[in-house]
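Excluded from the complex is one protein chain; the other protein chains are retained at their positions.
Here the chain labels run A and B in written order, and each chain numbers its own residues starting at 1.
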Amino acid sequence: MNRARLLLGSLRKMSAMPAILLFFALLVANSFIMANSLSRSFLVSYLNNTTPVMCIAIGTSVVIICGEIDISLGAMLSVGNVLLIKLLGAGVPYQAAVVLVLAASMAMGLLNGFLIAAMRGSSLLTTFATSTIYSGLALLIMPVPGGSVAREMSRFYNGSLLGLPAAALFFMIPYAIWKIYKRTTHGMRLYAAGYDRNKAYVSGVNVTGEKIFAFVFAGFCAGMGALAITSSLGAGDALIGAAMSMMAISAAVIGGVSLSGGYGDVTGSLFGSLFLGLITVSVLSSNVSPFVQQLASGLILLFGMLGAMAFGMKSGKKRN
Amino acid sequence: MTDEPVLSMEGIVKGFGGIVVLDRVDFSVRRGEVHALMGENGAGKSTLMKILAGIYHKDDGRIFVEGREINIKSPNDPIRAGIAFVHQHPNLVPMFDVAHNIFLGQEPLRGRRVDHKKIYAEAGKILAAIGTAISPHALARDLTVAERQELSIARALSFAPRVIAFDEPTAPLSFKEVERLFEVISRLTKNNVTVIYISHRMDEIFRISERITVLRNGKSITTLTTKETTPDEVIHAMLGSDIAFNPKSVYDETGETVLKVEGIVTKNLPQTIDFSLRRGEVLGLFGLVGAGRTEVVRALFGVDRINAGALEVNDRRFGAVSPSLMMRNGVALVPEDRHALGLVMDMTIKENISLANMNSFKLGPFINHARERAAVRGLSHQLSIKSRGINTPVSSLSGGNQQKVVLAKWLHRRPSVLILDEPTVGVDVGAKGEIYNLVNSLAKSGVSVIFISSEPEEIFRVADRILVMYRRRIVGEFQAGATDIKKLMAIATGVQAAS
Partner (left out) sequence: MLNVLITAARNFVKNYFVATIMIATLAVFCLTCPNFFSINNLLDITKQGGLLSLLALAMTMVLIVGGMDMSVGAIYDICTNFCAGMVISGYGVFLSVAVSVAAGLGFGIFNMVMIVFIRVPPFIATVGTMFVVTGLTFAYNKGQSILLSNQPLFFSLAQGATLGIPNIAIIVAVITVVIYICLRRFRYGLYMYATGGNSMAAKAAGINTTLSQLIAYGMSGMLSGLGGALAASYISGSFALGSPFEFLITAFAAAFLGSTLIRQGELNPLGTVIAALFITSLNNALTLYGVSFLILPGMQGTVLILALVLGNWGKKQTGQMTIF
């Protein structure tokens, strides 16, 4: 009996708990609204659509954990998307194009990291500014949506790999990298740097270096998201990532990542993204008037965030 | 200067969690005098002042202002009663200018509008009354530490107080700035404002105070008239005895030098610091508030930049250091404020210890969790850390056990030099003894320890050699086996020159 209580207690302390609960609650609720909502085909296509946001959510979470915030990831994803289409359209071989896109994303992340970590700028305002710059860049590269990709890419994306949806590969790679990184000494230092910059410095942590890594990694995640969405859409659209930054942050907050840094994990954000994606689907398939749908989504999102924050406060964290 | 007290605190009692911090303390000051309040760390001075300031609530006792009893429930009450404070770290609005900081919250109005002209005019008057050169238009964020203090004094004066209490005002000041402060204080008393002066610096107290009240262990011991007493008598009152008990027996170790500090100068240590440390030696660094001990530590560990001089650690010479560099060279620091600099409160015991010890738990680039757990358990046992297991969050431990976690964190690295900054602050008597024993056994195993403290008994018990600091300089040295606490205090309060 005590063991069960201990287990429950430690489950309750898991930061990802609210996101997981919300997701499954909505999944169950949705099964009443929508027919076939638990069918494999639905779930797979839903996962495919949510993958790009999940990629960005991973990057966003890591940056928040290290004590900063990055709202330019959606714009970076847009750049990656149009860049990939343009390169493929120009005849660049697939592998080279992928490498270039990832490199470009990481370069943009490096710029963010440099501006913020080295110059101690405010990360919210700075990444807001860089998001406008990157969006502009994406629009310059491709002012009008268009282009196409080889059929194989879409088929690969929508198909399966070893029985699992192939799309999952795109977010599993950054996820795996993060999980490995977290187990190394650097991972702990990242958390410490986010929790208290000065404390970490006195303990010998290279705060600037860890933060720059976080931003570059976030850029990499945006690049992976760009690859994912390009394979999924089969075309380029400079505005595709516009709303994703905010969704990723909401996903992170719902996922239990504390905005003050040093707490939480990416797993929660993944479930947060799934929850958000499911909101859109549920609202779409419910009988709510199409005009109210966006409002409904917004309200659910708001309550999701508030709920997650309240949960975080109640399980004994007195942090703002 | 009349004889009737302008402020009188009678029978003040205050306890925290069962421990009595103030035991029926009496304290009264006369109009227009400078009255010093002295005592060792932990004697109860700051608690008494915090009760007066409305930050703490007294458990018993009464407070009278000019014969009328007052009830202090919040920081506004003493101000209304005419008592103002100049704290060590004033709270200012950086982007406002001096005049507006002075009148923050009590701006003079003309009808409904803020009377800026009057603010500047009145501020000018107050600043002139203090005799400072600060302009009312200067921005608060551009002021030096001494100027911020003058701003703080000006703000206190803006309430037209009868009594102003200064808390360790000269700690951050240079010599010239201290002279300035004394001029200000003498102007205040000429205008019949009473000054309460809390300080450790004997020479200053004997210069400007008329009476001295000494507290010891939460009791008011005596009130002396400065002109009729001597520093010796004051120290005797502060200590209760002149001799240390349980001094460390003479320690014979002629090991090689592991640390040499040569001519170090930083922005907080304007005069050079020199000392050296041998293997297996416990070097005590003794001094009272503002003496400069923490500044020495910050210089050693590279938190403050070294502007001149060099450090030699294990025969390697450095002109510039950083925390990670010192850690790599075998120097470990257990900082004074374990909340700010030592522990990550939300993390568990295991996580905190691991944080600084990554390298030894590595398996390639990964953390070897099994080895981590084993090492942490071992340390936990060695230090007798009482907890419900290594996965307990440190915030739930007692002060003494928290300090042991901090020790464990650094012990694992097997440093050559371990710097302990006030390690027994807030630690109960039992744990204190355990920490002393730990320090001794560390030294025997070859670790050199720099033990910083402001408790005379403690430092005599633990150290092989004691350096005394005063006004950011090393002013004296004692050898093991010394017992003369009075002499230690005399040097630490500036009464005597080097031993």
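We take it that a residue touches a chain if its C-beta (ideal position, glycine included) is under 8 Å from a C-beta of that chain, and two chains touch if they have at least 3 such contacts.
Everything quoted here is computed from the prediction, not taken from an experiment.
> Hey, which of A:25, A:103 or A:295 is the one touching the hidden chain?
Spelled out, the listed residue whose C-beta touches the missing chain is A:295.
> Looking at A:43, A:92 or A:242, which residue reaches the missing chain?
Only one of A:43, A:92 or A:242 touches the chain omitted from view, namely A:242.
> Any idea which of A:25, A:38, A:103 or A:124 touches the chain not displayed?
A:124
> Which of A:33, A:133 or A:177 sits in contact with the chain that's absent?
Considering all chains, including the one not shown, the answer is A:133.
> Identify the residues of chain B touching the omitted chain, counting contacts across the whole complex.
Missing-chain contacts on chain B: residues 75-76, 91-96, 100, 104-107, 109, 112-114, 116, 139, 141-142.
> Mind listing the chain A residues that contact the chain we can't see here?
These residues touch the chain not displayed: 69, 115, 119-122, 124-126, 128-137, 139-140, 143, 238, 242, 246, 249-250, 253, 259, 289, 291-299, 301-302, 305-306, 309, 320.
Everything that follows uses one rule, which is that only the chains that are shown with their structure count from here on.
> Approximately how many whole Å separate the CA-defined centres of chain A and chain B?
Here the centre of chain B sits 47 Å away from the centre of chain A.
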